[in-house]
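Dropping the structure in here first, questions after.
Apart from one protein chain that is not included, each protein chain of the complex appears where it belongs.
Entry: subunit A
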Amino acid sequence: MRIDLNGTPIETGAATLADLITEQNFEAASVATALDGTFIPRDARNRPLHPGARVEVLSPMQGG
């Protein structure tokens, strides 16, 4: 299905957020996730994805 990952449209075979993280080679323990603007905690990443889902995968960056 087609989803938006960090603002970029991608085609994914992942059924859940957890699968997507594995598929896209993110380091699962070092990122935080949001689905359609809502925070999804680590232990809830079995949440199914839907076509057109907006997924954000964020990690620590420099900030002031």
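Everything that follows uses one rule, which is that a residue touches a chain if its C-beta (ideal position, glycine included) is under 8 Å from a C-beta of that chain, and two chains touch if they have at least 3 such contacts; residues count from 1.
Basically, contacts and distances are computed from a predicted model.
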| item | value |
| --- | --- |
| UniProt protein name of the chain not shown, from "Septum site-determining protein MinD", "Thiazole synthase", "Putative DNA-binding protein" or "Oligopeptide transport system permease protein" | "Thiazole synthase" |
| In subunit A, positions touching the absent partner | 6-7, 26-27, 30-34, 37-39, 41-42, 56-64 |
